[in-house]
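The complex is shown incomplete by one protein chain, all other protein chains being positioned as in the whole.
By written order: A, B and C. Residues from 1 in each chain.
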């Protein structure tokens, strides 16, 4: 896979050593893995409301879940969550999410007749949120048995985990687990008597990695891996290149529909949301420079232009640069406008795009944020020097103060603004979850030989199917080809309608 | 090549019999080849002004150029044009075009040191316009010898042909030549004593075809073919599939930059222009349905939405359909809105998208036009029935009148609106011409073995180079990667910056 | 009337001496009255098609209509037109116009019951076009007797005049009449035995002026004047100020609906149309400066921004300037950007906004045009100097060439671009014509004392009525207030809904 797009996800290039497929990489600090979170951030809905409702309840219970004895109402204790009693509240959140994930619900309906995942034993490792719960329960409805752990030590919504456990899903995760807990939970998912997974759904590659290290024999029964994150996909490509990938893997991160939503459509809205929630600024008349005119940059530019900002663009790629021109943006080098702009937004997938030198030249009050990837685009480290004062003025908002009193407003300490300071709509997560479900179905049902020990993109046709499952949300009516037209175009009436590389 | 995009160019696929590589296909009617013209229409600038200036002059001279004795001022008579005396006027047009084709002029400048086409003997067959003249003279400046014929019997601008002949280019073409003249001119280009072409620049494939039929041995010396049109590219792929392609060929039609300009950017402007020039209608508040949401459809929709029209979209591809939804257009089936819309625009690459049944249900005054391809998208033939009256109300505008008095306004008889009723800006033609020049340079200079007897896309890096040559027009300043950044991204500092399939 | 808006119509302020209400002003050159035409330019539809059809017919008949004996089919010879035989063709044009003027047709329908203009004897002096014909015949349907002359010696469409004459309207006008003919025609309208006008519909004030000078006693029977043009309204205000206005007059030029359409909506479309038709330029990426951010400027800026141009604005009024900022345009002084822009557009209502000094500093190929008013905004006179060469490259397009070869592209010699180089949609003319009809009805039926010898704006309620008559075109459904809501708002359920000054 060539990977140079300036999207939010093109992280982890040349990711250094930790991918060396050795246990050592588990030593990394968990709370410093911004890349890994990638686009898979959490919808606010439950986190906030649940915090409101249960904060007292949760905070005063300091016993580790590993040390607790809990049973669900059916008597099972094959799970480990913060507090099984929170199940009811979590169930309500799941029900609300179901309303906004019509594609998965449609899959469930179709599954009433056939069970495409009958016999599937899926072990999963993802963020555990209401949206994930809808996915897991959909997989169950399609015939699969699932066991689940969290892919991030902070992102589990305890109430949702409780609801899953209550409904019989063996889930092992809680918010704020330690690194040791993290691997213990994963191990509890796979290391079970009388149960061996035959499918893996991973997000970041940790689960896959663990099985590789600890239970390599398990791969004999595994039919495939579905991986969603940039990081995890990168690990898979490395394995593949090294000839060590021993089952087919599906890269769902790069499916067209998911990319368009993760980058263009989602960022078009979240750039406005993230800036408003953190700074309450007015967009009208503001001068903004957007670094990078890939899909993320295009979304940011379009939104800000529509709100009356004056937008400049920087680019390294002449084709994207020409697009910026044709779309009505002045293409500049950052240096040319750095003194005059009110906002600097990075969307490059690159590093050190905004340097200390740039920061030194910005005007008082300039807002700096990152919509691109990781936390490398702005050289935040260069601001940790004695002559500069940092003042935390609000959650996720720092004033960095120069000796002459100039203040730069740094958002989310240079991490992804939209993940830190805004929320991802359930609809976007629905597209991802549907893509994951279809990838699992495809890999599980593929005839012998269709997939080898390699990394695959979701077939175009299934990508189109994901899209079609989301059209009813918009009351959108697709036109069907007549036989004559299909023949004229040389197409199958049911698609795929475009070549695989089509991404306009 | 997979071919299902709903762009303006996806014509002629499955084109039935005429590609049988037999002389018979030359019998087709020349003025019924709308596909062949494709996007390569002519800028109005010269056609109109020259017509104004010379119409009397041209019309009263009925002698065939083949029967005339003409010499240019240097005494050469190795050309055949309408009237060599028109050279001065043609030269002015070429000079004006030069001002708007900065990329070719930049190539000329670089050619002062090196001559990348030194030794090249190029035979060309394209529309003969001021823009083409700038290309031909640029090829000359790069070191090539050129001989040229027209690819269309109507499109030659006589004054430009005269100016080329006067400056020493052997050019054989005039406006309104007969079919017999057409092939005679081509033959005069290649059938010369003491000169054999080693490069072909073709537009439609007729020149290539002629050499295949008449002088197959010439291919021994030919290093490559550069083909620009959809039709010609299709013919080449057919030859390749049949194992009959005996030199490398470059498909410049599908280069990214060209496609973006031909489809998205150009149509965004020409849909407005074409509708205004033909109907003087007001866009604000009008209800419009656009069939097809590929690049052409996206351009049309964006422009009309911006002008205050209410736009509906039809699509067969769920991914494009979802994009239409996210961009703010109601996705409908044509039947749902056909009674209420003021304008119907086809952009599908398909056939019979607008049927007689649809036409019967449209409201009085509804405007119908085609921005897609060919003349098949609207079933115009179905309107040639006795009960309907056709009234030509203006050039390119017909009222088709139903027995009850209802009038449908049909533009350009269902042929491409933007080719028939608006003009193509020189800037778009500049991108095409630059792409052609670079493709010639690449094929001519490629080391042995880089290209086999197959059809190739322009290398990504050259596509990027075409784009970069057009940035100065916008006073656009490209950012360069630092060494550190290039390493981080795993890129060469000079590109290519994206994978080949990248088309966002 | 306070008059400082930078709209297209704010012409002629401080108009010097010719308004001195003396016969002398008739000596002015008729073809140099760009202001007078104002926004009421002609739809192209008939002019072009009729030219096509009848050019030979018309051109070979050199007899002055004043010297011809013509009768219509009913035997009447109370008219004077170019050629009564062209009536049939003109009738078709009128019928086409009727289709796009639904408001007048709606008025005709309502008139089947009551005849609000029964007894009205209207003398009119306007452009004579298909749209005017629809107005005149509507006035007839409402009960009025009309006699008509042209307000401009060039603008009469002979076929339409013939059709009116054939249907029994005494019309006196032809295209290309002399100045002497002009006044003779007006005189023939008013100087009739046994018929005296009681209403005047004027466009420019010439008819009113003629009656003042020649038949002042006629005003005893005249109930009112309806005047549409900026110039004519100005003359009326001068008369009023001088105490010489002896009947009520209605200024229909400044009604809200008309202004919005004449300025914002119409210019939003015609700026693109005018630039394309004259220069075939591409808008994407072009740098444009728009001088003036009134309604006209707002329309131009919005359209160009939507097409991907980069737009700068100049303003003198800080409130409009702040709006430009909030709408996303850099507010600059012309000097700051004059060297870099590709297009300069004036929309100020002012004079010498673009000076020779600015023109000297523009870059090669810069396009300069006027969308504001008159021909004073660009100091064109300053370009008539020996060192500059003018080259007419196309109708309405001049290249002005500096000694160093730099070319400035001047459109329409600095006159209004949209009047010279694009057309006015019938829909805009429909709003004007409906406003005129309602103003006539209002003045004719107003109870004694409602209007004094002064200049009035159309009552808000009638302005709203004009708007409501045009809503069906868009299939638009107005909401009605409930009794409770009307009471809550303190409004009459039928309007007016806004205070008189409301213009947002």
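Operating definition for what follows: a residue touches a chain if its C-beta (ideal position, glycine included) is under 8 Å from a C-beta of that chain, and two chains touch if they have at least 3 such contacts.
All of these numbers come straight from a predicted model, not from anything done at the bench.
> One chain isn't shown here. Among B:119, B:176 or B:328, which residue touches it?
For the chain that is not drawn, the touching residue is B:328.
> One chain is left out of this view; which of A:79, A:237 or A:265 touches it in the full complex?
Checking the options A:79, A:237 or A:265, the one contacting the hidden chain is A:265.
> For the full complex, which residue in C:68, C:214, C:260 or C:399 touches the chain that was left out?
Among C:68, C:214, C:260 or C:399, only C:260 touches the chain that is not shown.
> Please pick, from C:75, C:318, C:405 or C:449, the residue that touches the omitted chain in the full complex.
C:318
> Of the residues C:199, C:334, C:380 or C:429, I need the one that contacts the missing chain.
Of these options, the touching residue for the absent chain is C:334.
> Where does chain A touch the missing chain, residue by residue?
Its contact residues with the unshown chain are 43-45, 48-49, 96, 99-100, 265-266, 268-269, 272-273, 276-277, 280-285, 287, 302-303, 306-308, 340, 364-365, 393-394, 422-423, 425-428, 473-476.
> Which residue numbers on chain B touch the omitted chain?
Residues in contact with the chain left out: 284-285, 305, 307-310, 325-330.
> Since one chain isn't shown, list which residues of chain C touch it in the complete complex.
2-5, 13-14, 256-257, 260, 265, 294-295, 298, 314-326, 330-334, 336, 349-353, 376, 463-465, 467-468, 470-471, 474, 476-482, 484-485, 487-491, 495, 497-504
Here, only the chains that are shown with their structure count from here on.
> Can you tell me which chain is nearest the middle of the complex, judged by mean CA position?
Looking at where each chain's C-alpha mean falls, the closest to the middle is B.
> What is the distance in Å between the mean C-alpha positions of chain A and chain B?
Distance between chain centres: 42 Å.
> How many angstrom between the C-alpha centroids of chain C and chain B?
Here the centre of chain C sits 40 Å away from the centre of chain B.
> Take the average of all CA coordinates in chain A, do the same for chain C, and state the distance between these two points in whole angstrom.
Computed value for the inter-centroid distance: 58 Å.
> Name the residues of chain C that each touch 2 or more other chains.
As it turns out, chain C has residues touching two or more other chains at 284-285, 307-308.
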